[in-house]
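Note that one protein chain of the assembly has been removed; the remaining protein chains are unaltered in position.
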């Protein structure tokens, strides 16, 4: 799903040109158009006739995107990085590696400072840049807007869409009219990745942000768009108006540099009490904004609100693309 | 929905006999079988031919159940209580009235001590007994099992089924493949009612339990069964095993007195990581048990777990019925 | 729903400019942006500030679109037509009126010849042009492509989306994980309207097409996109290849005149055995194409296939817009 979403977003991209598509041995040599296309509509014509190459560094362009399965990503991405490629990866393998940036351009573009460090330590001529787990992206964006008030404790319950599980992913029998009360590995990712993303690069490593965080992840019968119910405790006692203001003014490198995939604004606040909703809001603005609503006092932690983001776009393919655009803007590719 | 569920549960009840059905003027005089039946299957034969009476005290039996809309419940229930009827109500109007028991027989059967007080204060010859809002029932049951460890703070996110909104309730266009991020009035009910239910009857009133509680309520595309993601802080530092033990040993008046609708056990713990689920678990055991799963440490509050209950049974019609059974067991009707 | 879809499609329309929005007394004087917007995203900014006018001929522009409820459409549309407006209507009231064109520009643009007849007979200075019921549009488009082989008998089962029922429309409780086996009035509309659309204008009236047709209409838990399972008997014995060719070559006035909303091709045939699907195909190409798949022999009637169309676009708002574009191209407005 993420690979196809990437292909869809790279067609007609103003900066990048899709010159090379690689897959597993099984698909090697086949036309991309012969592989089953899971997104709406059809595989773009100009891509359909491309041959799928073998995924190895040789003939690949300098910048490569990886939507590889975690089972093979570690080895393959290392091979590409070693051979000099800039690997912009959606896989989870290197996200928590101390030398690898877990990048959200609006939040921690300075973590790109890890690149020379990883090159030195790992003897890579290229680099690996990762984007976070989908649920983590949306939460981190909202928390980043609150950094000035010092985030202390966070509780989040996610209501995640099925496209996040890939294809075939979840069985329809499990999902129709049902809630699945767990998603393997998801809570740990949210809890760990958020602290790295919000952490400070000091010397040669990222200091994990000291916030306490706890996640409960559930799966709901929604195709695209993860909803999150968040409660936050801040060191500083501020009004909901000040928080709202912080959400509205939040902006970062993508907006400043005018990256082609940058949402503007990156956080979209909804005044209506029954918004944001996955079906109505996730895909607007190209699916790259994070939607917030229902900001109000939390009797336990201080503040609570609802988050929504498009999991395969802002939470995966679009996140990788924005990372690559930042690399390009900084002339790192 | 709740009225029909009650009718379905009163057919073949070992203690009670359904002798009188009343409705609004619009349905007065019609056969019950002519009104649209929203539950699976058909209206029970022996009930279908009954005439629907006008809802007024006159010819009503001593014990009446009220599934009235809040817009009319206050006035009508008062009329019945004044005239000497025991009103077992699912409406929200009197739930937070200091003289009215907000009853969950497993938790606070002693709150029935409010009955003589309400009769004195309100000059009722009868009485009004209420059951809580659906989401509150499930949460309170779990928290009651933890009372011995002193519950201090609770955060809950609910994923509620559409049957809780009545009929026609939520529009299919709003609900298909979607999450609605708010339910009017629900969070306030959960936050207030839980503290009353767990409160102590002292003298002539119930002291609200001092716990801090915050709820976020969402609606998901599920027919029956509310899921809740709960985090709890306890005064006492205990192990997850002790909590699990507390859940497993939890029991109360309904189990002790053998009330016909009492679930046994009242809290059913699921070991599997992907349970409980609405479609698989909500309706088992007659829909009267509260299901718990995924108990584990919460990095922020100490403990977290998943709850599930059948909203129109244990959360409404069955809750009222169990209340009436307790009244009968105590010879209060 | 249809009115909002129309508004969305008229913003940035190359030929038309939205200058006037009218509604019921209840919404008169309010800003359009204050009314609840049911489509994805938000009401377009330039429209949100518009005042909603009272629906009466006075200040209205010459060309008006009507997405009125059938309960009021007859009277209001007559008033507008009498006052000289060209009313392009999605309401069902005048569809079967012998003097009113039931127009699908690809099929029967010559039925516009009824306009002078209706003006004479009804003493209208303006005119009323209608588009068919949603399911009828998709079926008629496919049958029109087969006209050369003389369509004799048609059996169709529809699996219709909930957006076709308006808002709030169908209850989520009725629709989640369910099929509703009837849709009021739908089968009659399909059976009658199809014969008028395919009929020949002779002198002052349209001769109903002699085909025999039977429809079964069901509602399924799909947001947008009606699926239809069709079996057809033709007078002429042709091969499936010839039919496929006819589908592929089908084209009409909108494609010829380059109407801005014309789909090209109007019928899109899908080779894959599991296509077309509502979620993947209904909205592609702006939602204006009719999708066909699974053409194969029918052991009973000769040929069978699957149809799909976007019910609120090609089946309603887009159908009206295309009709208006044809009027404009023919300088009738």
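The letters A, B and C name the chains in turn, as written, and every chain counts its residues from 1.
Assume a contact is a pair of C-beta atoms (placed from the backbone, for glycine too) under 8 Å apart; a residue touches a chain by one contact, two chains touch by 3 or more.
Just so you know, these numbers come straight off a predicted model, no measurement behind them.
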item: Option from B:177, B:199, B:252 or B:266 whose C-beta touches the chain left out; value: B:177
item: Full-complex contact with the absent chain, from C:81, C:155 or C:333; value: C:155
item: Selected residue (touches chain absent from view) among C:78, C:178 or C:284; value: C:178
item: From A:170, A:192, A:253 or A:307, residue that would touch the chain that is not displayed; value: A:170
item: Contact footprint on chain B, counting only the chain that is left out; value: 39-42, 176-177, 223, 279-281, 283-284
item: Footprint left on chain C by the chain that the document does not show; value: 153-155, 157, 159, 174, 176-182, 184, 191, 212-214, 216, 218, 220-223, 225, 227, 229, 231, 273-280, 293-294, 298-301, 304, 306, 308
item: Footprint left on chain A by the chain that the document does not show; value: 1, 38, 162-163, 165, 167-177, 221-223
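Note that only the chains that are shown with their structure count from here on.
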item: Copies chain B and chain C touch via same or different residues, half shared test; value: same
item: Averaged-CA centre spacing for the pair chain B and chain A, given as whole angstrom; value: 41
item: Averaged-CA centre spacing for the pair chain C and chain B, given as whole angstrom; value: 48
item: Chain B, residues touching no fewer than two other chains; value: 174, 176-177, 221-223
